[in-house]
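Quick one: the structure is below, questions incoming.
A single protein chain has been omitted; all remaining protein chains appear in their positions.
Let's look at subunit A:
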Amino acid sequence: MGDVRLMKGNEVIAEAAIRCGCDGYFGYPITPQSEVMETLMARQPWEQTGMVVLQAESEVAAINMVYGGASCGKKIMTSSSSPGISLKQEGITYLAGAELPALVVNVVRAGPGLGTIQPAQSDYFQSVKGGGHGDYKLIVLAPASVQEMNDFVGLGFELAFKYRNPALILSDGAIGQMMEKVELSDYKPRWTDEEIQEISGSWATTGKKSDRERNISTSLDLDSARQEQFNHKLQAKYRAMEENEVRFEKINCDDAEYLFIAYGSSARISQKAVELGREKGIKIGLIRPITLFPYPTKAIQEMLGQVKGILSVEMSAGQMVEDVRLAVNGKVPVEHFGRYGGIIPTPEEVLEALEQKIIGK
């Protein structure tokens, strides 16, 4: 075992950033994720790895700093919580349009509006369907544990650079605030200028030498024909993500007659509900989407021959359930169960919802 600690999810995001060789973090305070920047400031990684940590004057400023840093081929990230992520949407769609890799962390709280600081999963649509304007997609990773808060920082950057596309970690206030055992990643050095040249030299604005064409970071093309061509290219990239990057976890699915589909905190709760159900003799399984885009559509479809009904469990009024229904396409009943406004459901409630909405029907 490596470096094992008991840490808060938000602290782990900060620690993982330093350890994965992140070049810069730009943030702005908002509950319940302020610990990310606070931990970074206390750790002073600029002394150790040279990583820049900067508190911006607003979320808009922070995401545009990300845009600037990402243009240079650096590993750049920001984090915020729901209202702040809403403010960042313009910058996020510009990043997607300019095909820039970057990592955004959303420690979701309940909305809409100012809402409350309690955890929720009501930013699914915003994250997965494109919260900003234009036809774009983010790579969306949904951690269900503090360990995954650690793991997905490195993975997020890896995928972001692989596809030249912003990646989003869609966490929530529960995982951000709770403490769990975590095995931290080993330190990876920050990329050298030579490595950046090698990895991102074809697009990053690293200072043009006489021996290469100019690299331009932009999301602007006023020529509609070229803009359409560019959008074709983006769509092809998103299809490639769907082909190659789907991640999910199947729990007790082999003999399952009923299925929970849940991500993040809800998956943890649903996993317990599976145990409770099985104690009562109900054959329940759980599919936990780890990537929300690309979505594990096929994994759900493969279960349709054996399951009698599916319950989508979310801390929202019913967002991911739409993607479950698209996957299922009417073949078996799909229902939604959610608590929201900052309320976390109990495993008993989840099981009861399955019994009432699916089994009892």
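Odds and ends about this structure:
FYI, contacts are C-beta pairs under 8 Å (C-beta built on N, C-alpha and C of every residue); 3 or more make two chains touch, one makes a residue touch a chain; residues count from 1.
Throughout what follows, contacts and distances are computed from a predicted model.
When the unshown chain is looked up in UniProt, the name that turns up among "NADH-quinone oxidoreductase subunit N", "Potassium-transporting ATPase potassium-binding subunit", "Pyruvate synthase subunit beta" or "5-oxoprolinase subunit PxpB" is "Pyruvate synthase subunit beta". Residue in contact with the omitted chain (choice from A:22, A:51 or A:87): A:87. Note on the undisplayed chain: of the listed residues A:55, A:197, A:219 or A:252, the one touching it is A:55. Taking the complete complex into account, residues 28-31, 34, 37-38, 41-42, 44, 47, 55, 57-60, 83, 87, 114 of subunit A touch the chain not shown.
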